[in-house]
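The other protein chains are all here in position, but one chain of the complex has been omitted.
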Amino acid sequence: MALYPEIEDKLMNPGEAVRRFIRNGSQIAIGGFTITRNPMAIAYEIVRQGIRDIHLVCHSHGQALDVLIGAGCVARCEIAYGGNGRYAPTCFRFKSAVQRGKILFEDYSNYQMSLRFLAGALGIPFIPTKSGLGSDLIKLEGFPPEIRREKKIASKKYVVTQNPFNEDDDKIVLLPALNPDVALIHAQYVGEDGTVRIKGLTFADIEQAKSADAVIVTCEEIVPRSFIRLDPDQNSLPHFFVDAIVRVPYGAHPTATYAFYDSDAKHLNFYKKMAKDDETWKAYLDEWVYGVQSHEQYLEKLGATALLAIKANTVVGYAVGLDRK
Amino acid sequence: MALYPEIEDKLMNPGEAVRRFIRNGSQIAIGGFTITRNPMAIAYEIVRQGIRDIHLVCHSHGQALDVLIGAGCVARCEIAYGGNGRYAPTCFRFKSAVQRGKILFEDYSNYQMSLRFLAGALGIPFIPTKSGLGSDLIKLEGFPPEIRREKKIASKKYVVTQNPFNEDDDKIVLLPALNPDVALIHAQYVGEDGTVRIKGLTFADIEQAKSADAVIVTCEEIVPRSFIRLDPDQNSLPHFFVDAIVRVPYGAHPTATYAFYDSDAKHLNFYKKMAKDDETWKAYLDEWVYGVQSHEQYLEKLGATALLAIKANTVVGYAVGLDRK
Amino acid sequence: MADYTDNEMMALTAGRFIKNGDIVFAGTGVSMLAATAAKRIYAPKAVIFFETGGVDPSLDEIPMAVADLRTMSGTCLNSGLIEAFSIVGHKRLHTIAFLGAAQIDRYGNLNTTVIGDYHRPKTRFSGSGGACDVASLASGVITFMQHQKKRFVEKLDYLTSVGWYDGGDSRQKLGLPRGGALAVVTNLGVMKFDKTTRAMYLAEHYPGVTVERIEENTGFAIDTSQAKESAPPTAEELRILREEVDPQKLML
Partner (left out) sequence: MADYTDNEMMALTAGRFIKNGDIVFAGTGVSMLAATAAKRIYAPKAVIFFETGGVDPSLDEIPMAVADLRTMSGTCLNSGLIEAFSIVGHKRLHTIAFLGAAQIDRYGNLNTTVIGDYHRPKTRFSGSGGACDVASLASGVITFMQHQKKRFVEKLDYLTSVGWYDGGDSRQKLGLPRGGALAVVTNLGVMKFDKTTRAMYLAEHYPGVTVERIEENTGFAIDTSQAKESAPPTAEELRILREEVDPQKLML
């Protein structure tokens, strides 16, 4: 008898999740935001499996974005922001890949990308916004015309049009919907019935998940049905939007997970040092990604002291007094 | 020293809230849905103050809608559904007002009205949907052209257009945003910092509140800052969207409030009997609305037995085993 | 005369259309019985949800309306209307909606708005509610009707919810790529729709109901050549319906 019979067919490890749902060329949405709730366990596994030509669609991304680009897995991205706050004003491997012409990219803003995911989640082809009027985001397309003919790429980056409900001059930007092949989400809880609960800020994770054709959810804990259904106001996604459920404690390390662990400033500073040039970057990948077989091994390598240092205070949600220099 | 210094300037009784924020001709959005979380205390007060020519905008409404229309407060409504489930397949005073040509009305659907509130909340002039293509909702306008010229009325009921991101034939409906003058919301909790928390289903309350120029929130309880801020994932509205905070226990009666009290089947069946013809309806209004000075008097009139009968089980959220025939 | 009511026969007949994995949109009345019966008897892995935002409630007691507190208890998600309707139309989900109507035409288009002129109607009904939305967006619609000539009409007084529109591929041409009317379940039998013309035909007549009686009560010509007599409900089906689905006899 399986431990979790209701989700038996969806429970798997990161390796299987990547093998089953991610292909060369997949269009992938990454959940989380800069230094928080990045689906790192899946990102590392994508690198280990040597997936190529990924088309990333994201708002503000940091760690997972930079690792995937740095490992050569990414061919293109639609992006609003590539940075890690104070730990990397601009992500290093992202910066270098763009400057060397190694990836194609198209710039949007955070609100625009979030609204594009919302449109995809609602099943509408576009959504209007006033954001971006007059900016070069709207004037300059990043992708060459041949890419625009592909099924999952918007035929136009934006359409600027007149509001048909207003007789006066009233311009509005129409944003094309996004429907990625796969969304990668890291959550605190998944119920044994498959219900997903994200604590703290949800960023655009729920819209990303609902806009995608397939959803991989990694989680810190699998919790009883009786718990997840006692206060369903707090839940984020019903089971029927989730294809793979992967239990990976510290699955977002070195990024944070509210009420579980803080961002690992020490590791992010180390990453910053290593990501700066190609030689040290290769060494980082060899040691921290290729050099470990699993996230468990990765955590063992980090060690208990490092994990305990970032452990969140479960009431305030972060690691009080943590040295974040 | 005030009991709740942070919200001192927003705390008021129903009478003051109506006097300060509702005028003859106001465009009003009512929160809740059919038999649940209708802002009845405010609706009754609107009737007592003799407000006229209200323009109602709602999705599926029951009790508050029917009382306001029946008391002659409403000149027009944009509406998806006027009914109370098993207690009134079609609301009686709404039905009779429409059949006698006493109100102007324009039909939309539930999703359409909800999306129109969302558009208003996002500050965008319209939002697309596939819902309604081919229906008479789109073919027939309910309002005469002169009304369309008013500031808060959409210049067109709908616009059907081609998806500009698709070269093939791909029709889409554009729904005009709603920005009512006032939204009336009944919530379980308001924090002493003004934060609003709705438990159970939120319907379109949050979109309605954010789309409106002013928001009146009635609540069952005012709770400590320390409670409302301990798990902010559960909160619904920040204080800066709320203009009036009115503490009214059982403020949604005879409709339900999750975890507090169930719909009052006995009173709704009584209402059904009284609302059917003009004579008994007048008697109902005289006795239950004009005949009481306040919601406290209304509750006293209902009596302890009636209130205890519908008291919700605080864990399952409704009144277990309640006779609902 | 078998010992079961029209409501019981309609609920069980409609319930049989639901398969495991279906996401079921339930309204009030018989459709609430049908959805609950389906999950308890035929498709335990179906998910019942409500336009109000409640997904997969425990339904220990039967809700009297889609906003009844019982639609938000024991759910996997309590949300709102926008979330609920985004589920109805979601490309990944097979969503089946139960609706009722005042009038239906041969292509399964529905009227729940008015009888007579729209602006000054003889009879005003509740209106679309979510019906127009699910008819536009769901994978399929099953409609409950009282089988009467005045309800099965050549032309609707008002088209609230689109079924197969003018038949053939006219629904797709409107810009609605999926969905349409699956079946109509009445107090006399079950109608389905021809795969090509999309016109209504009689698929089943209940035990003791003649084809002639159905023809007499249908306001347009209906093909009865494929009509079969339905199996009566089993004792076990009736037991579950009466003892587990609606023990309080609120709708039975």
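In this document, chain identifiers A, B and C correspond to the written order of the chains, with residue numbering beginning at 1 in each.
Quick note on the criterion: a contact is a pair of C-beta atoms (placed from the backbone, for glycine too) under 8 Å apart; a residue touches a chain by one contact, two chains touch by 3 or more.
Just so you know, these numbers come straight off a predicted model, no measurement behind them.
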Which of the displayed chains are touched by the chain that has been omitted? A, B
Answer key for A:Leu118, A:Val215 or A:Leu302 versus the chain not shown reads A:Leu118
From the listed residues A:Ile7, A:Ile22, A:Val98 or A:Ala214, report the one that touches the chain absent from this view. A:Val98
Which candidate, B:Ile30, B:Ile138, B:Ile228 or B:Leu268, sits in contact with the chain we can't see? B:Ile228
Per the touch definition above, residue among A:Pro14, A:Pro39 or A:Gly132 touching the missing chain: A:Gly132
Could you pull out which residues of subunit A are in touch with the chain that's been left out? 32-37, 59-60, 79-87, 89-91, 94-95, 98-99, 101, 107-112, 114-115, 118, 130-137, 139-140, 142, 169-172, 200-207, 256, 258, 262-263, 265, 312, 316-318, 320-321, 324-325
For subunit B, which residues lie in contact with the unshown chain of the complex? 121-123, 179, 191, 193-195, 210, 213, 228-229, 232-233, 235-241
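Operating definition for what follows: only the chains that are shown with their structure count from here on.
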Inter-chain pair with the most contacting C-beta pairs: B-C
Quick check on this structure: which chain has its C-alpha centroid closest to the centroid of all protein C-alpha atoms? B
Taking each chain's centre as the mean position of its Cα atoms, how many Å separate subunit A from subunit B? 38
Based only on mean CA positions, could you tell me how far subunit B sits from subunit C in angstrom? 28
CA centre of subunit A versus CA centre of subunit C: separation in Å? 40
For subunit B, what residues touch not just one other chain but two or more? 130, 170, 172, 200
Multi-chain contact residues (two or more partners), subunit C: 72, 74, 78, 82, 89, 137
